[in-house]
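Omission of a single protein chain aside, the complex is shown with its protein chains in their original locations.
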Amino acid sequence: MSSNVKKFMFVNRKAPYGTIYALEALEVVLITAAFDQDVSLAFLDDGVYQLKKGQQTKGIETKNFSPAYRALEDYDIEKLYVEKEALAARGLTEEDLLVDVTVLSRAELGTLMDEQDVVLSF
Amino acid sequence: MLHIINKSPMTSVSLESCLSSATGGDILLIEDGVYAATRGSAVEAKLQGAMGKFKIHVLLPDLEARGLGDRVIEGVSPVDYAGFVDLTANNKNCQSWL
Partner (left out) sequence: MASIEVNGKSYETDEEGYLVNLSEWNPEVADYIAGTESIQMTDQHWEVINFLREYFDEYQIAPAVRVLTKAIGKKLGADKGNSEYLYGLFPYGPGKQACKIAGLPKPTGCV
């Protein structure tokens, strides 16, 4: 890795389907993966809902894009951080999520955000 | 009267505004509003408390899309799109808390 590798963090704070943010973020993440940067994804607030297992979108006739989070590994994106407080406030646990993640407190996520060269917000 | 809420209760005051100003009737949770109808969330108690005054419905296809079709709070009634239409037809008016 050369010295021009930057730390990119995508901060996801929106629930899927209700708005376009989650899907747009995912697409940008997949594109960014081609540039061999140090990419991480953080899921805060309603963003944690993006990773909920068992999404079935047939009824709303919308593409279910949640399986793509499981392909992130193939794209060498392995740093997924989820806000602990956000899970708790929504009655969710790590077992409810469709990928392996690192659960961090809000404060820890804030520190991690500080360490980034680029933060992209969705 | 029918009140429709399409915003997440964790990121918008739509649900709170509705509960505190509406006098009663039907509430229908749709889109990101359906998160309010799920067990274990921080707004569960608020919703429970409103059940005496309102009849609360949730649009099931929106819950299923979000992977939460199996977590509806007891007392909230799931409806499909036909049920949505019935609610609008059976109420004399409707307010969407956008």
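Letters A and B name the chains as they come in the text, with residue numbers starting at 1 for each one.
Keep in mind that, in the parts below, a contact is a pair of C-beta atoms (placed from the backbone, for glycine too) under 8 Å apart; a residue touches a chain by one contact, two chains touch by 3 or more.
Since the structure is predicted, the reported quantities are computational estimates derived from the model, not experimental observations.
Note on the chain not shown: across the whole complex it touches A.
Only one of A:19, A:37 or A:64 touches the absent chain when the whole complex is considered: A:64. Of the candidate positions A:61, A:74, A:95 or A:115, contact with the unshown chain belongs to A:74.
Mapped onto chain A, the footprint of the missing chain covers residues 27, 30-31, 33-34, 63-65, 67-68, 70-71, 74-75.
Convention: only the chains that are shown with their structure count from here on.
Mean C-alpha positions place chain A and chain B at a centre distance of 27 Å.
If you check the complex, the residues on chain B that touch chain A are 6-8, 10-11, 31-32, 35, 38-42, 44, 60-62, 64-71, 80. Per the touch definition, chain A reaches chain B in the complex via residues 14-19, 45-46, 49, 52-60, 62, 64, 66, 89-92.
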